[in-house]
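Okay, here's the structure, questions in a sec.
Here is chain A:
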Amino acid sequence: MLRSIRFCFSFIHVSRRLESTPATSSVAAWPPIAQAEFCVVSRRNDSLGPRARWTLFASLCAVSFGLALGFAALGAWMVLPYSAAGMGLLYGAWRWFERHTGDWERVTVTGDRVLVERESGDARTRREFNRCWTRLEVEDGAPVRASRLALRSEGESIRFGDALPVHELNRIARELRRVLARR
Partner candidate 1 sequence: MSSIPHHQGPGHAIDDAHAHDEHAHHPGGIMRWITTTNHKDIGTLYLWFSFIMFIAGGCLALTIRTELFHPGLQIVDPEFFNSLTTLHGLIMIFGAIMPAAVGFANWQVPLMIGAPDMAFARMNNWSFWLLPFAAVLLFASFFVPGGAAAGGWTLYAPLSVQAGMGMDLTIFAIHIMGASSIMGSINIITTILNLRAPGMTMMKMPLFVWTWLITAYLLIAVMPVLAGAVTMLLTDRHFGTSFFNAAGGGDPVMFQHIFWFFGHPEVYIMILPSFGIVSTILPAFSRKPLFGYASMVYATSSIAILSFIVWAHHMFTVGMPAAGQLFFMYATMLIAVPTGVKVFNWVTTMWKGSMTFETPMLFAIGFIFLFTMGGFTGLVLAITPVDIQLQDTYYVVAHFHYVLVAGSLFAFFGGVYYWLPKWSGRMYNEKLGEWHFWLTMIFFNVTFFPMHFLGLAGMPRRVPDYATQFTDWNMVATIGAYGFGLSQLLFFYIVLSCIRSGPPAPAKPWEGADTLEWTLPSPLPYHTFETPPAIK
Partner candidate 2 sequence: MDRANTKTRMRTARRFAKAGCWVASIAFMLAADPSLAALVYNLQTPVTPIGEQIFDLHTYILWICVVIFVCVFSVMFYSIFAHRKSKGHQAAQFHENTLVEVVWTVIPFLILLFMAIPATETVLAMKDTSVPDVTIKVTGYQWKWGYDYLDEGFGFVSNLATPYAQIYNQEAKGEHYLLDVDQPLVVPAGKKVRVLITAGDVIHSWWVPAFGVKQDAIPGFVRDSWFKAEKPGIYRGQCAELCGKEHGFMPVVVEVKSQEDYSKWASEQKKKSAPAADDPNKVWDAKELAARGEKVYAANCLACHQADGKGVPPAFPPLDGSKVATGPVAAHLDVVLNGVVKNGQPTAMVAWKNTLSPTDIAAVVTYERNAWGNHVGDAVQPAQVASAKR
């Protein structure tokens, strides 16, 4: 199935990334791809990438400080603090964003197990459910945060899918529900 292949492709990408991190002891315990019936990796799509991001930041700094320094040279130095404040805010926002670009989540269905893993900033979580007892729910986090899909089993539930674009999320929800219902 075309879609599963694409999801697995993202999976390969992520697992490679994890291998390069020595602290990830659980990697060996992950089922090989071939055995996975369903596997989806959800990551924020960092569509710009750090290089372009900081190049753009540099260009904005150049323009903003260029203007401010120009005005300062003419005696109107009060533009400068506002340029600095604006660029500072932008820097802070993008640093925060960058810390979270590595976040990922993965849901894998293999045999009778459903595995949910997540890394956000430094925190990692990993849950395993019994496939027969697991179901998919919508968690409505409104209005203070975005909603997520949640897997629930035996009184425990774990959210995932924060960073998926809307249309992907719909598809994945449908597919995952089918896979879960298959057994």
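Candidate selection criterion: all candidates are chains of the complex that A comes from, given by their letters.
Here, a residue touches a chain if its C-beta (ideal position, glycine included) is under 8 Å from a C-beta of that chain, and two chains touch if they have at least 3 such contacts; residues count from 1.
None of the values given here were measured: they were computed from a predicted structure.
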Pick from 1 or 2, the complex member that touches chain A: 1
Footprint of candidate 1 on chain A - complex, ascending: 44-48, 52-53, 56, 60, 63-64, 67-68, 71, 74-76, 78-83, 85-86, 89-90, 93-94, 96-97, 101, 135-147, 150, 152, 157, 162-171, 173-174, 177, 180-181
